[in-house]
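Only one protein chain is missing from this complex, and each of the others stays in its spot.
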Amino acid sequence: MAYTIPFDWTGAIGDVVLGATKSEGGTRRISYRIGGGKTLPFLETGPVSPAPLIAFEICDNPVFWPPLIRNYCGDLTNNVAEWAKTAESAYGADMVRLYLTSTRMRNFSDFASVKKTVETVLSATALPLIIEGSNEPKIDSEVFQACGEAGQGERLLLGTAEAGRYRSIAAAALAYNHSVLAQSPIDINLAKQLNILLREIGVQHDHIVIDPYTGALGYGFEYSFSAMERIRFSALKGDADLAMPMICSAADSLTIKEVREAEPGLQDEMAVRWEFFTGIAAAAAGAEIICVRHPKTIPLLRAAFEDLKKGTRPEAEVQ
Amino acid sequence: MALKALDIYKLLPKKNCKECGDPTCLTFAMKLAGGKADVDLCPYLSDEAKSVLGATTRPPIRLVKVGVGERSFKVGEEFVLYRHDKTFYHPPGIVFHVSDTQTEEEIEAVTRRVRDETFTRVGSDLRFNGIAIRNESGSPETFARAVAMVESVEAHLPPILISRDTAALKAALVHCGSYHPLLHAATAENFHEMCALAKQHGCPLVVQAGTLEGLARLVKDCTAEGVSDLILDPAPDSLGDFVVRSTAIRQLAITRAAPDLGYPVYLDATRAGNEDAAIALGIVKYASVIVTSPLSPGPAKAALTLRQNIYTDPQKPIQMNPGLYRVGTPGKDAPVLMTVNFSLTFFTLQGYLESTRIPCFMLIVDTEGLSVLTAVAAGKLNETLVRDSVKKFDVENEVSHRKLIIPGYASPLSGRIEDATGWKVLVGPRDAAEIGEYLHEEWKN
Partner (left out) sequence: MIKGILTMTDVELARKKGEEHQKSKISTIGRSFSYDETAYHLPISYALTGIAVHEQKSAADVYAKTGNNPLVASECLLADTTAGKGKEPEPYTGFIGDTVIRKLGYSLVDGSILGLALVIGKPAGAGSAAAICRELQEKYMLTFLAGEVIPTLSGAGVKLGLDYRLIPLGSTPSYGIHFVDVIARVAMMFGGVTPGDTHRLLTYAAERAKAIVIVFPGLTDEEIAFADGMRVLGFPILSLGDYVGGSWIAADAETVVSKGMEEKGIRVNVTAIPIPMGCSPAFEGKSIRKEEMYVEFGGGRSPAFELLRLRQPGEITDGQVTVIGPEIESMKEGSANPLGIIIEVSGKNMKKDYEPVLERRIHNFVNYGEGSWHVAQRDLIWVRIAKEAVAKGVRIEHIGKLLASKFRMDFPQLLDAVAVTLITDAAKVIAAKAEAEKVYAERDDRIKGMRDNDVSTYYSCTLCQTFAPNHVCVITPERPALCGAISWLDGKIAFEISPSGANQPIEKGAVINARNGEFEGVNRFVKKASHGEITQCSLYSVMEYPMTCCGCFEAIALMLPEVNGIMVVNREFKGITPSGMSFSTLAGTIGGGAQTPGFAGISKNYILSDRFLQGEGGIERLVWLPSQLKEELKERLEKRLAAAGHPDLFAKIADETTAATIEDLIVFLERVQHPALGMEPLM
């Protein structure tokens, strides 16, 4: 083969481990090591990691969840344990992302329940978990303490740290050995800064997953897409402060106009397609965890990722 | 590596004769440096200069036109691997596929869809771009009939003719030759005949090979035969394979490491195991012509939206038309929220307003697509603009109150806006996500 693609990379994406099996000190049936990429996504000659992983999003108070999903999943949405279990057994997700939406109620203070919910979900499913904490900075300290402690040993991925608001989640990550989702508003410089702030407080690079914030398709997605490409490029060019795996979560996809105004009976289909196209494009840009809310999106993504990871025939050499 | 303007200027005659259409040689040199001019326009270049300049200033990926007239589309003339480095210029044509083994009604229906279906987003009309007719029957006559069926709809769409059989192509071209259809495909075995056909009808030609080397060789062979409007089909056998090959072609072309690969890429999504995924990947990974089965509304809208998003110039923000927009059915006492015409701002705010279920007005002012923060910093969002917009869009006739809610980041302007408009200004939250809470607490009073 005469051609080699002239890239000149000097760096690689760092590894992050999600979940812990029994031998690793936890109770998950599988753990994932993501990251490790040495070139652009899907150009490696051999599979580098199990990524992209598909995370199914659930919550513990469905009043804050998109009506379309409340409708589709029905009673499951009222029982977070059953819902988590179904995500594993029937929907085929790789991870479960639990949003503690109950903490969004006004004047929330039942932190014991937070601990209990996390423990319940940890028992209901043996998949590695992502836990989204509070929205309200005033209760961050207690909420993340409860999450961190409840998940001790399980190597959770805790969300979501931002520039002005990362101390409690970092504390939980340090105290109980979890990883952190670091979110910035579609700006590579802010993403880098946040990673530096986290490192200064003690969170190591191999415990950070970058969330560049994903706008829904048609609602700013291209900004997120380019932010991801730029982060991946910088990492491969040697910028260690950006060399972390990324997550894509276009939660707005379920409530956009195109879904709301689709013909009755076609709303689910529209939502699934929206999540699907977003997930594929994001994976091509470097996202290694793709979050979805509609169960039907999962098998579609799974089939596509299998085909994507096939790599190329021997003739094409990639550097 | 592309030459810089200064180096190009050194090779030009420096007469400022203006015969190339530009006022100075410096201007022409800058255009050449950006791949935006044809070196042949200068009548006073030495042959040597011409060949040096030609090789390095010609766009790294050839511009190829598919079809004729209003529905034709151009692809190629790309310069970057990442849209954020500059932009992607020519969106891929997404083309619906029919087989000559389908019924006439089916073929007609698909053609009519491509002719008529329009999905409007952000002020743009998004459409599919052509019809690909595949010769699966094995019969030239059947193929020709199918093509004739397509043309009978009088959609004037760019056709793609897919056949291994040059006789079948010849028969089909009788019905659509004047549209300069894209012919699929020339291979190492048949390129002589294919080139002849292409030349005869002025058609662009897809070349197909299983290796990049094979593609480059075919390109050399076809250009030698006088056919330069070529599109590459790397014949991928999986989605992963496509990503590798398409990326390789793009990177080798723009770095000018393999000039023979400097052509647009063709992707037949119907041959991929997962068609939707192939379309999505084709859009983000440099395909310029994507053939797909006729799409149902879900994937159709998603695909068109993804294409629109990826092929937007990252340096030019998308803008809404300025005006007074309604959310729900606002009455005379409905709140009026002013913000900029950056589409991301608009849609984000609109989405949150819709979910509050409070009918209201959105007064969108023209900040040339800049966000609130940038527009305030640049002085583009100012009290004069707000005053003029209130007048222009007749806001005072729509509501009986005189209270204007402005974005949190525009708070430094509140006093001046009050002075200029005579309205009372309420400063809203900085984050649109809080608008619901804000309206419930502040407006209800």
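Order of writing sets the labels: A and B. Residues in every chain begin at 1.
Just so it is clear, a residue touches a chain if its C-beta (ideal position, glycine included) is under 8 Å from a C-beta of that chain, and two chains touch if they have at least 3 such contacts.
Only a predicted model underlies this, so the values are computations on that prediction, with no experimental measurement involved.
S.K.: Thinking of the whole complex, not just what is shown, which of A:Gly25, A:Pro47, A:Gly202 or A:Pro299 touches the missing chain?
M.R.: Residue touching the absent chain, from the options given: A:Gly202.
S.K.: Of the residues B:Leu324, B:Leu413 or B:Leu439, which one touches the chain left out of the display?
M.R.: Counting the whole complex, the residue in contact with the absent chain is B:Leu413.
S.K.: Could you list which residues of chain A touch the chain missing from the display?
M.R.: So the residues of chain A touching the missing chain come out as 8, 140-141, 144-145, 148-149, 167-168, 170-172, 174-176, 187-189, 192-193, 196-197, 200-202, 204, 230, 233-234, 237.
S.K.: Which parts of chain B face the unshown chain closely enough to count as touching?
M.R.: 4-7, 9-10, 14, 16, 22-24, 26-27, 30, 33-34, 84-86, 315, 408, 411-417, 419, 425, 427
Just so we're on the same page, only the chains that are shown with their structure count from here on.
S.K.: Touching chain B in the complex: which residues of chain A?
M.R.: On the chain A side, the touching residues are 1-3, 5-7, 40-43, 215, 217-223, 225-226, 229-230, 233, 252, 255-258, 262-263, 266, 269-270, 272-274, 276-277, 280-281, 284-285, 300, 303-304, 307-313, 315-316, 318.
S.K.: Can you check the complex and tell me which residues of chain B touch chain A?
M.R.: Per the stated touch rule, the residues are 82-84, 121-122, 210-213, 237-241, 243-245, 247-248, 251-252, 255, 257-258, 272-274, 276-277, 280-281, 283-285, 296-299, 301-303, 305-306, 308-310, 312, 314, 344, 347-348, 351, 355.
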